[in-house]
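The chains shown are only part of the set, and none of them has been moved.
Lettered A and B in written order, each chain numbered from 1.
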Amino acid sequence: MLCATIRSGVVSLLISASTPRVCHWVWGGGWLGDLGALDFAGGTVVHVNAGIAGLVASLVMGKRRGFPDAMMAPHNLGYTVIGASMLWVGWFGFNAGSELAADGTAGMAMAVTQIATAAAALSWMFSEWVIHGKPSVLGIASGAVGGLVAITPASGFVGPMGALAIGAMAGISCFFAATTLKRALGYDDSLDVFGVHAVGGIIGALLTGVFAAASLGGVGLAEGMTIGGQVWIQFIAVAATIVWCAVISFIILKLLNAIIGLRVSEDDETAGLDVSQHDERGYIL
Amino acid sequence: MLCATIRSGVVSLLISASTPRVCHWVWGGGWLGDLGALDFAGGTVVHVNAGIAGLVASLVMGKRRGFPDAMMAPHNLGYTVIGASMLWVGWFGFNAGSELAADGTAGMAMAVTQIATAAAALSWMFSEWVIHGKPSVLGIASGAVGGLVAITPASGFVGPMGALAIGAMAGISCFFAATTLKRALGYDDSLDVFGVHAVGGIIGALLTGVFAAASLGGVGLAEGMTIGGQVWIQFIAVAATIVWCAVISFIILKLLNAIIGLRVSEDDETAGLDVSQHDERGYIL
């Protein structure tokens, strides 16, 4: 758990700092909303933002001592499954609740959330089965989170078949981002905030432009809008979010590093942040 | 966890294979539905089916190596309680959601689900307290699942007192099925899919015919129908499901055994399926 806590705190700060701006861009009459960008429950506003902030924080803070040579697998897979299950159920409130009404759109947002999440859990599992030879419960849980992220911007706009496609593609994309891409780039993102939240959020935001079309089972695009045109608008929204969030995160991290520092001491890191920062141990058996 | 994973996979396949048929028998104009069989949220359709498939799979696949001499108690009761709690809450969506509307029937389905589940948790606990001398949290959790299963077919049809009776009887019946009956028959059903889902489902399906009667607090039987007549129809539905599911499960298992085999190698089983099949460990403490 080295660095995880302080990193989370910093990433939370970064999201807090850049989310309000992007939020006003998309919702309540901002320029991305005026442009016609679709983001039902916060795909770019929350997840692309968080994922980019996490990546920038990983790069600025540097790696945990010992990474990647020391074995740093999740230490309790039961907790992973419980956490993913709680997220899955809580997310129904997040996506369906974004309709701010108990109507058919909220019901469909809930149904597509379920479908996309299940599809992503399976597509990640089958991807790792093909590539690594064995399916794992960590893969199922990670894929589910990727699916939840990807369906978030699409949830009020797409139908069941669109959700199936978005989920399946999110599971595969997040799997490659969290394994092949992460290894290739060498950054240390212990929770795969970039691989799951940024990549899942980008996939979901772009595909919302495709599957929102009435011809593909969605609620329909604005009058006169083509799928290509909508995807281009979605791309602009994603790109603007990435650039804004990366720049703001970098500035805030550098400022924090100068003022209070971003890393704990070597001794504290070796002892573990649970003990050194919180005076707690996970287990006293 | 030996065999649990592959067995679950096989059982899931079997349910997938026989559920659609039974589902069409009961809902949407099938012969059991025409006959007047009552199954609000899937007692015969899902749970009797699953329980019978689990029993047949246990018999065809055979026992885990070392069963029943080796100690194979649940290894983490905290997880058992967490899992049962999540099932309990999720089941409200399953039973109340089967009304497909937010109305009084859905509200009553939710209330009777709570009542029956609590009653079954207590009746299992008191049964084992009387028989084994001590109440246990595993008994409370198992009883709760038995109650959830038993109220499933009844949930839109019975009132609070009917739910109390169904739950109490389900807890006692499932307790005897998962202890005395299992030991007597000698099959190795590690999750008690038969003892809890089949027995709980059968009890619930039959008692739905009793407590759906208006004189016993239910929504009332069809015009001119007696309690005896309704229970007979429920019995036909249960019996048809058992026979159909047992035969289809047996055929599929034998086919799978011939094609890909049902059991892992002795080495893999001894190493444990977590490690040999999924390359994962539950805990790295």
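Just so it is clear, a residue touches a chain if its C-beta (ideal position, glycine included) is under 8 Å from a C-beta of that chain, and two chains touch if they have at least 3 such contacts.
As the structure is a prediction and not an experimental result, all values here were calculated from the model.
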With 2 chains placed, the number the full structure-file assembly comprises: 3
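Note that only the chains that are shown with their structure count from here on.
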Just how far, in Å, is the C-alpha centre of chain B from the one of chain A? 36
Could you please specify the touching residues of chain B with respect to chain A in the complex? 76, 79, 82, 86, 89-90, 102, 277-285
For the complex, give me every residue of chain A touching chain B. 71, 73-78, 82, 85, 89, 102, 132, 134-138, 283
